[in-house]
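Before I ask anything, here is the structure I am working with.
Note that one protein chain is taken out, while the other chains of the complex remain in position.
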Amino acid sequence: MHLGIIANPHKNGSAATVLSLIDTLEKKGISTSLEDDTAKLIDGATGIPAPELAQQCDVVAVLGGDGTMLDAAHRIGPTDTPVAGINIGNLGFLTSCTDDELDIFADALLDLSYKVVPRILLKTTITHQDGSIEEDFAVNEITLSRGQTGRLISIDAFIDGALLNHYHADGLIVATPTGSTAYSLAAGGPLISPIASAFVVTPICPHSLTNRSLVLDDSSVVELTTAEESECPALYSIDGREVRELPRTSRIKVEKAGHKLHLIRLRDRSYFATLRQKLRWG
Amino acid sequence: MHLGIIANPHKNGSAATVLSLIDTLEKKGISTSLEDDTAKLIDGATGIPAPELAQQCDVVAVLGGDGTMLDAAHRIGPTDTPVAGINIGNLGFLTSCTDDELDIFADALLDLSYKVVPRILLKTTITHQDGSIEEDFAVNEITLSRGQTGRLISIDAFIDGALLNHYHADGLIVATPTGSTAYSLAAGGPLISPIASAFVVTPICPHSLTNRSLVLDDSSVVELTTAEESECPALYSIDGREVRELPRTSRIKVEKAGHKLHLIRLRDRSYFATLRQKLRWG
Amino acid sequence: MHLGIIANPHKNGSAATVLSLIDTLEKKGISTSLEDDTAKLIDGATGIPAPELAQQCDVVAVLGGDGTMLDAAHRIGPTDTPVAGINIGNLGFLTSCTDDELDIFADALLDLSYKVVPRILLKTTITHQDGSIEEDFAVNEITLSRGQTGRLISIDAFIDGALLNHYHADGLIVATPTGSTAYSLAAGGPLISPIASAFVVTPICPHSLTNRSLVLDDSSVVELTTAEESECPALYSIDGREVRELPRTSRIKVEKAGHKLHLIRLRDRSYFATLRQKLRWG
Partner (left out) sequence: MHLGIIANPHKNGSAATVLSLIDTLEKKGISTSLEDDTAKLIDGATGIPAPELAQQCDVVAVLGGDGTMLDAAHRIGPTDTPVAGINIGNLGFLTSCTDDELDIFADALLDLSYKVVPRILLKTTITHQDGSIEEDFAVNEITLSRGQTGRLISIDAFIDGALLNHYHADGLIVATPTGSTAYSLAAGGPLISPIASAFVVTPICPHSLTNRSLVLDDSSVVELTTAEESECPALYSIDGREVRELPRTSRIKVEKAGHKLHLIRLRDRSYFATLRQKLRWG
């Protein structure tokens, strides 16, 4: 068992948790490698770029919360290597355990008593007027939204080639089951079980009150364009990262990605228990 | 091509539409049979019980709105025979055309230019304390709700054996994609594409504001019981039909049914167009 | 200072809290009287009916949660005497303190360091076809709802004589600011500051998705009738108490009551702090 480690370099205490994790693992005979930026946190350590790290290791551990997990997933890129989030302090939707549980985590790795839960991802393809193409993938969601103009945007949405709707709204979210507990939820969307073969289109503050979230089969292809009458251009962002302007003549296609994110779940940890705790249903 | 006909016996004008449909079809060489209760609307006609009608015919036409379709689906029972709803006046979510379009409908039957769209159904299994079992199926939804007591009910919900939540609410709905435009929508649930392999658990006026709708993969098994602390017993109903009290010691299991409802969709009719029209998105 | 005491006779520990309260108060020179049913909890004690108790005392203390407060408000009836809820265990929206704070409460009474916060109430007048009239008042809300039929009810609502809407819904709530944190909130209604001169009409699971809550000036008069096309008669209840059927020819008028509920608030207790805690905004 060889473990790769990626830590949030901006979180206080990351270095200490990395050292503590390495120590816990080595005592149990699990070797480790560090990702590039993570290595910089540790005196004298050398690191490997994230994609190579995932290739060389049996499991990648990510130290930090859900935001760090999102970031790591993008830095690693497509991989079949399972990823385990170790949250510092709290419990997250994406993380496997907290930093209080390093021993439990190490034991689970050793006796292979964990479960690997694949999460579907979205592939986004932006086709520009000149025919050029940009591809990316989303763990949580892709968001189209208005900028600072104070105006609504108008978005034409198509499902498998058929018009779904002309939306007049602050924006539109296409979210995975994983993303259903993030921005889509705040915008009024439903929760989606992580094993559902579905994703969801959720309008943000739609002008028409009947524009509810629409859950789609994950075989569906969603295409989005800025409508001609839109009062302002749309911005788009993936997983709440970099926000960019979508030229009015460009078209975004959103569909299920070819690869998945393989999350490690420790035995006896239930997704619904996390849901109850995070949403304070208790 | 042999067509079975079921009409809403309580709707004014049903008899006239039945006669008009028979006339239109026979002119084009399509023979027809009538269901029992429908035959009573027509002087001198004889009918066949709904299940036999479906067995003997290539297609069953149902004259009436979405409510009549629900009713017909239950009277027919499990069948692979496609069903076409002919709405009198309006457009419905389940119906294929309106009674203004009998010619178009007949032509589509003749040249087989229609599409058969299977809709998933829910199977409900109630296990009582004495071990006795009641089975049924739902086209739209199964609803647990409080009665006239003015008190909340408490429901324990389990997904695949794991606790989902203790709900304190006016009730709880488990709905199919087909049912997502019915009661679940009024209770705040999302729209679900009819081809999605999913169903949805929607609480009704939950005491906890974070108890959102939860979309599940249609391989999931939901089990519901009245919680011990419930202030009143739960009532249950299927597709808004007969309302019955669920004994506190009984358990309801809800899962995907083994059969589907096969709806006829005329060429060039889009589900999303119906959605836009019915929800006035236009 | 003479204090009347009403306790929830169905709550375990009520008797002990009553004795503890009497003890705490008498040590500080505050005399007490017990309400009828409360006196039955205490060996050898005699009580006074609730309305007389309120008349004879400077303050009425109610031991129990928000439900007990609602009940006590109805048993006392119209009065200017301030009421202080002493919650057993938790914090309530209506209660002034918890049973851990009896000393603080007694001191506040003695040095008059409390605030009296008047809460508006609703007066309901039901006019039956034969001209007979029933009057009552609501602390939280009056609810019209469907019974066990599984059918929607249709309600015609008028504001100051002008048609507001024909509602097709599970029901309709007219709530005070006090009631805005109760059933109306679960049905999707807004929070209303307790000092706002307003009440709110909130539909329950309306058929039309655009039927939002409507906040009215408290000078408004709301009239509700079952619409002719209603599939079933409406039930009504006040503050979630007794549920009764409203004859189809009867009419309910809802307006601000002539009297208020005078709640005691201890110094430095903020309504918004309670809101944050109860709704877990923290």
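First chain written, first letter: the chains are A, B and C, and each begins at residue 1.
The rule we apply is simple: a contact is a pair of C-beta atoms (placed from the backbone, for glycine too) under 8 Å apart; a residue touches a chain by one contact, two chains touch by 3 or more.
This one's a predicted model, so the numbers in the text were calculated from it and none came from an experiment.
Q: Of the residues listed, C:25, C:144 or C:185, which one is in contact with the missing chain?
A: Residue touching the chain left out of view: C:185.
Q: So which of C:10, C:267 or C:280 would be touching the chain we can't see?
A: Result: among the candidates, C:280 touches the missing chain.
Q: Contact with the hidden chain only, please: which chain C residues?
A: 159, 162-166, 177, 180, 185, 189-193, 195-198, 200, 208, 210-217, 219-220, 270, 272-273, 275-276, 279-281
Q: With the missing chain put back, which residues of chain B would touch it? List them for me.
A: Contacting residues on chain B, toward the hidden partner: 209-210, 212, 280.
Q: Can you list where chain A touches the absent chain?
A: Chain A touches the chain not shown through residues 143, 147-151, 169-170, 183, 185-188, 204-207, 209, 235, 237, 240-243, 279.
Here, only the chains that are shown with their structure count from here on.
Q: Using the touch definition from the top, list the chains contacting both chain A and chain B.
A: C
Q: Based on mean C-alpha positions, I'd like to know which chain lies farthest from chain B.
A: Farthest by centroid: C.
Q: Point out which chain occupies the most central position, where each centre is the mean of Cα atoms.
A: Central by C-alpha mean position: chain B.
Q: Please compute the C-alpha centroid of chain B, do the same for chain C, then give the distance between them in whole Å.
A: 40
Q: Do you know which chain A residues sit against two or more other chains?
A: Touching at least two other chains: 210, 212, 280.
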